[in-house]
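Some chains omitted; the rest stay in position.
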Amino acid sequence: MASHNVYAIVESLLFTSGDEGLTVEQLMDVLTLSEDEVLKIMATIREQYLQEDSRGIQLVEYAEKYQLATKAGFSDYIKQLAEAPSPATLSQASLETLAIIAYRQPVTKVAIEEIRGVKTDRPVQTLLSRGLIKELGRAEGAGRPILYGTTDEFLDSFGLNNLTELPELPESMDEDDADQGGDLFFESLKKGLE
Amino acid sequence: MICMEYNVKLDGFEGPLDLLLHLIQGLEIDIYDIPMAEISEQYMLYIRAMNVLELNVASEYLVMAATLMAIKSRMLLPKHEEPWEEDALSYEEDPRDELVEKLIEYRKYKKAADHLKDKELERGQLFTKPPEDLTGYAPDETDGREPLKVDIYDLLGAFNKLMRRKKIQRPLSTKITRQDVSIEDRMKEILENVKASKDPKPFSSLFPVAEKPHMVVSFLAVLELVKRKEIWIKQDQNFSEIMVQTTEGVSLVGQS
């Protein structure tokens, strides 16, 4: 632990964990502190964020997990940002979502969110209304979630004749992906059973 | 054993220029005044070693070997007798010039590559977060369907960014969201799922949750169900989709 400021460590952890949030147990683990100590630190951090007028984020606690979120008062500015015209391009979120769908189709929104680590309603909506993706049907299993795939419009927009013309992903990425999706299912199985 | 060691180190060279730079370094000789006999000999030792070890010597290495030999023999040729400007001439016409130039040019970028590697590692120490989903805020990015100003490189770039970020996120999320499902429960679910339709189901559909623990449990559950002869698994031909159906279904078909 040593020289680092514990509040700074916690902030960096909260920041990277994003929507997933952090449990008290995880924080105890990483900080090697007791539950009481962690709770005290979190209370202090919460206060600090709230007190300081120059801070735009706050500490919230949902479902027993700590996470960072923007303070309530700023939604107007965020809305403005979202509305800023960028009609001819796609946002990073939309591009990521589209890439996942292109390479992993048919794929459910839950699977996409699993990979991206954030809610993906809006990107999916955008891509649908742009005509770049479409519903392919429904997956088996609980809730029978919608399966998404790319459209001909997608191929057109990106100058592809067909999906096989998508550039191959580097191997390292493929591996990463397989873990998530199960193409290399037996790999995972082996690992799991070892 | 020795072979493996050689193999590993062969990968350490990025081509004949890289090898030459290494030899020059090892022999502690001046890159602007390379002793051609010595360097050629060393280089050929290397090539022969690769042959002895039956490693595939890339053609570039052989071309370079020929080049070295050619330079060496040209160096042995007697110089023109033009004493008054010998120095200038012999400098200009040094048969090594082109090679030296190439080596120096290559070394420049090799160093630049080292620097990039440092930058990459440095950057890898910093972690970012994905953009928030702003659902509920903006109208779509879409209105006015003009053609998109994005290309496949934007797509790949976005994906790369995601993957960089994901390195940190994925394990984090599985760690948190892991829910232990028992094999018994999963067997029940799968059996219900398979029984729900009279048509065979694709094997892959039995793995709805893309998480290793869940997938492993699902797989073990399938194995157990097969062992108990509750379900059948069949594959029409190599590489075709593996299909799963209940044994009830099969016996019905058999009877009809």
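Every chain is named by a letter (A and B) in the order it is written, and numbering of its residues begins at 1.
Keep in mind that, in the parts below, a residue touches a chain if its C-beta (ideal position, glycine included) is under 8 Å from a C-beta of that chain, and two chains touch if they have at least 3 such contacts.
Predicted, not measured: the structure shown is a model, and the values here were computed from it.
Trainee: Write the complex's composition as a formula over the displayed labels, counting all copies in the file.
Mentor: Assembly composition recorded in this structure file: A x2, B x1.
The definition used in the following text is that only the chains that are shown with their structure count from here on.
Trainee: Express in whole angstrom the distance between the two chain centres, defined as the mean CA positions of chain A and chain B.
Mentor: 25
Trainee: State the interface residues of chain B toward chain A in the complex, per the touch definition above.
Mentor: By the definition above, chain B touches chain A via 127-135, 137-152, 154-163, 165-170, 172-173, 175-177, 193, 201, 204-208, 210-213, 215-216, 219.
Trainee: Please give the residue numbers of chain A that touch chain B in the complex, ascending.
Mentor: Spelled out, the residues of chain A in touch with chain B are 12, 15-18, 20-21, 23, 26, 65, 70, 75, 78-79, 81-83, 86-96, 98-100, 102-103, 111, 114-123, 125-126, 129-131, 139-142, 157-160, 166-167, 169, 173, 176, 179-182, 185, 188-189, 191-193.
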